[in-house]
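A protein chain is absent from this complex, but the other protein chains hold their places.
Let's turn to chain A:
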Amino acid sequence: MFSRTLLRTINPLRISVRAQSSNALSKAALPFTYSPSGPSAVKYTTQHEWLAAHADGTAFLGITKYASDALGDATYVELPEKETQLEAGEAYGSVESVKSASEVYQPVAGEIIEANDKLESQPQLINSDPLGEGWIARIKIAEPDSLETQEGLLTLEQYERSLKEDE
């Protein structure tokens, strides 16, 4: 509660800090540290989702800094159920913030093997560290070898460029 109040009072500062921050994966959190050498690939979608794939064929999913800033303070995260099979583009959960339910989509086909239960009690992780502690789910990728060729997956540079074009 204290931190939320604090954030509100330093709101102008927060906005300027966020404007400078990038949509790169946080190096200190599980989506990065899951493999000792880090993820084998990090991809983005135009729907403002990210995916961090690891050598074991699984990937962490979440929403980008840009998306979490646009949504505002998250109040509830609807998490997916384990063992759900989903196609690329299907919704696997939603983030509610300021009366808005925003769906989140799978960048690639796969099976949910884990959801970030921390978000149940700490939905604000979506805002404070969307590309790290605020990861939403981990999936087993259906076709891990096709990540580089699959349509609609962007590199960080391509994603950042698409954001600039939208402005």
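In this section, a contact is a pair of C-beta atoms (placed from the backbone, for glycine too) under 8 Å apart; a residue touches a chain by one contact, two chains touch by 3 or more; residues count from 1.
Definition applied: contacts and distances are computed from a predicted model.
**Q** Any idea which of "EKC/KEOPS complex subunit BUD32", "pyridoxal 5'-phosphate synthase (glutamine hydrolyzing)", "Exosome complex component RRP4" or "Putative lipoate-protein ligase A" UniProt assigns to the chain that's been left out?
**A** UniProt protein name of the non-displayed chain: "Putative lipoate-protein ligase A".
**Q** Out of A:56, A:87, A:103 or A:143, which residue would touch the omitted chain in the full complex?
**A** The single option touching the absent chain is A:103.
**Q** Name every residue on chain A in touch with the hidden partner chain.
**A** Contacting residues on chain A, toward the hidden partner: 46-47, 71, 75-76, 78, 91, 94, 96-103, 105, 120-121, 123, 166.
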